[in-house]
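The structure under discussion appears below in the form of structure tokens.
The complex appears here without one of its protein chains, the remainder shown in place.
As written, the chains take the letters A and B, and residue 1 is the first residue of each chain.
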Amino acid sequence: MAAEARVWTLGQIASLVDGKLHGPSDQPVSRPVPAGWDEPSGITFAEDEANLSKAQGSSVGAVLIGPGMVLGDRPHIVVSSPRAAFFRVLGAFETQPFLESGVHPTAVVAPEATVEPGASVGAFAVIEARAVVESGARVFAHCYVGQGSRIGARSVLMPGVVLYPNVVIGADCLLHSGVVLGCDGFGFFWDGSRQMKIPHAGHLRVGDMCEFGANTCIDRATCGDSIVGEGVKLDNLVHIGHNARIGAHTVMAGQVGVSGSVTLGERCVIGGQSGITDHVTVAGGTRVGGMSGVSNDVPDAKELFGIPARPLAESMRSLAALRKLPELFKRVMALESQIKRTQD
Amino acid sequence: MAAEARVWTLGQIASLVDGKLHGPSDQPVSRPVPAGWDEPSGITFAEDEANLSKAQGSSVGAVLIGPGMVLGDRPHIVVSSPRAAFFRVLGAFETQPFLESGVHPTAVVAPEATVEPGASVGAFAVIEARAVVESGARVFAHCYVGQGSRIGARSVLMPGVVLYPNVVIGADCLLHSGVVLGCDGFGFFWDGSRQMKIPHAGHLRVGDMCEFGANTCIDRATCGDSIVGEGVKLDNLVHIGHNARIGAHTVMAGQVGVSGSVTLGERCVIGGQSGITDHVTVAGGTRVGGMSGVSNDVPDAKELFGIPARPLAESMRSLAALRKLPELFKRVMALESQIKRTQD
Partner (left out) sequence: MAAEARVWTLGQIASLVDGKLHGPSDQPVSRPVPAGWDEPSGITFAEDEANLSKAQGSSVGAVLIGPGMVLGDRPHIVVSSPRAAFFRVLGAFETQPFLESGVHPTAVVAPEATVEPGASVGAFAVIEARAVVESGARVFAHCYVGQGSRIGARSVLMPGVVLYPNVVIGADCLLHSGVVLGCDGFGFFWDGSRQMKIPHAGHLRVGDMCEFGANTCIDRATCGDSIVGEGVKLDNLVHIGHNARIGAHTVMAGQVGVSGSVTLGERCVIGGQSGITDHVTVAGGTRVGGMSGVSNDVPDAKELFGIPARPLAESMRSLAALRKLPELFKRVMALESQIKRTQD
């Protein structure tokens, strides 16, 4: 059965977040809302004065606040961390896509494939030979799992994910719809009359607890493995080329492009629409601003920005100078005529 | 039955566009073509001298022209607006993807879902519990409609569209293949040892008459709603983050990226591959050039360009100055040596 949209009471919420309720415990709570939303059956949170006054200025039904904060008559729940408590409320109200346990009768599972007990396979999914879907994993409708691929325990493939052959996904991963993993890398050579394709005999290995956004693509290696470390989070429409190595816990915002044979260290943060040139090595902990192009190795963790990417402060100085550049031309012209007059 | 490619006659075209025919009414017309194409059974249009002479220099079969224009012997149809008439001809020749009415026998529709009379659901589509497909809506093959989602009257989901739960689509929308709506937003926080996921309890609401290009993604809200206003048109591979609010009739070209919690006013025009930083608010009527990065609020409608985006004229002045910058270095060096000489 699909979960119904639940309505909670303030009392239930207070007990969920282990907080102290000031207000009617039977007040209905229909959903969490951002600070400032007018929703009499909504709940929001405040951990600073700005959000507190936003909440006070709205008709929101209740507010999660910290120990030292004062809200007046508005129903509220006092907790040690309003933000953490609010995330628990979000979790309670989130609607997870629904998947019946077991293998849907319409799914096509090759006889040589393994779907472990406790795994789920949705309608019209295709699981090819020698693929393994581990216990607790959920493969939604319209997914394709190529031969020899492996989906770790409790990992989720949302509707329409494609795994090419020999893609190994760790445990507790979440792959959103339209993700394509293990596609051929982009490798060709010109033989004098046309581009010849370089075969891609390598694999793709993804660690535990990774999340990849909708329509994100990661290619397999030419040979050896493309490797995505544990806890890597990629937003929508990210492209990662063949033989890339992405360090654990690295995060990339939407539409980032990582070319082939790039090595990124652990805990890098790459801003949206940035790109990394092929064969570049980037130190762990590096932070790259949005729309930046990293075209050289980054040996030490830095904050980078720009095309090509340079240390943030340097790029900012250049941009500030560029803004005043038309004026500099005028100043130089003035100097030139002064000198000329001096010399006349 | 699938529609056959139709062949029209010039007489039929003249009557379709309500124009005055000069030429044989039984001349066959196989398809509309761009100005200058050599296609004796084609038809094109001219509303200025440039296109008129392109048409005259080609072997095109017939031309739609305006009242004051002269074309000689070539068959032509005189109409008040050649462009508008040509669009009607395009419509007559367009091949719409075909979908039989009713629910295809292979589709999996949950018992608690509602497919209204007059709606169509294609092969292998999955409609989850509490989802509603309104009258006249068409859900093509391989689409996935999550629980509680709603597709407005006459809206079309091309093959392979995915709606996560609780996505509400207005009437008369067109979602192209690979579109993913309502995906989890990109929200994590570092707990000291790994990125923790922020649940996404919010929804996504899309107004009437929107069109989203192939493989475009729009995330649902963390809480509250992501909102796309009526008449919004997005090209292919666009990314829109969680809690975004896109004003009515705003248009974005291919591969634009809009980060989380951005608010765009009505009738903005965003050029291809541009990006908007999270939490930025952009005034209605703003125009952003291609490959620009809007990283600050835009309080008044402006034309912007560059990374970071600045008023178009300013950016153009800086770019022009940048082009002459190497020369400016030489001029400054010359001044320096002149001064030095003066002082010696």
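The criterion applied here is as follows: contacts are C-beta pairs under 8 Å (C-beta built on N, C-alpha and C of every residue); 3 or more make two chains touch, one makes a residue touch a chain.
These numbers come from a predicted model, not from an experiment.
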Residue of A:Gln27, A:Gln255 or A:Thr286 in touch with the missing chain, whole complex considered
A:Gln255
Residue in contact with the excluded chain [from A:Gln27, A:Thr250 or A:Gln273]:
A:Gln273
Touch assignment to the omitted chain, from B:Gly66, B:Gly272 or B:Gly285, lands on B:Gly272
Which positions on subunit B touch the chain that was left off?
1-5, 31-34, 37, 44, 87, 89-98, 104, 106, 122-124, 140-142, 158-160, 174, 176-178, 209, 211, 213-215, 231, 233, 235-237, 249, 251, 253-255, 272-273, 290-291, 307, 319, 322-323, 325-326, 328-329, 332, 335-336, 339, 342-343
Residues from subunit A at the interface with the omitted partner, ascending:
106, 108, 110, 112, 124, 126, 128-130, 142, 144, 146-148, 160, 162, 164-166, 178, 180, 183-184, 186, 188, 194-195, 197-201, 215, 217, 219, 221-224, 237, 239, 241, 243, 255, 257, 259, 273, 275, 277, 293, 295, 307-308, 310, 314, 317-318, 320-322, 324-325, 328, 331-332, 335, 338-339, 342
